[in-house]
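What you see is the complex with one protein chain gone and the rest in place.
Now for chain A:
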Amino acid sequence: MAVTVSIPTILRTHTDGEKSVEASGKTVAQVIDDIESRHGGLKDRLVKDEKLHRFVNVYVNDEDVRFVGGLEAEVTDGDTVTILPAVAGGMR
């Protein structure tokens, strides 16, 4: 089971500068664990208290995983997982 994971600029320090990496897993959580086993430090930037961090968006193909099960969202062979930092802020 191989999926392609697109890594945003700010996290490429954890992937030796690579824009995308291959990974395996049946859920987003497994994919993240698989990457973590080779690129330590990434998981901490994505997951907090067993949930996706508020500051990050993760997509399976075109779908934001928040709407399809979060970390338990299913991933199948050939899917693209895209990680993007949320662009957000405010006056407070």
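Keep in mind that, in the parts below, a contact is a pair of C-beta atoms (placed from the backbone, for glycine too) under 8 Å apart; a residue touches a chain by one contact, two chains touch by 3 or more; residues count from 1.
To be clear about the criterion, contacts and distances are computed from a predicted model.
This figure omits one chain of the complex; the name its UniProt record holds, of "ABC transporter ATP-binding protein", "Cytochrome c oxidase accessory protein CcoG", "Proteasome lid subunit RPN8/RPN11" or "Peptide/nickel transport system permease protein", is "Proteasome lid subunit RPN8/RPN11". Not every partner is drawn; the one left out touches chain A at residues 8-10, 55, 57, 59, 62, 64, 66, 82, 84-92.
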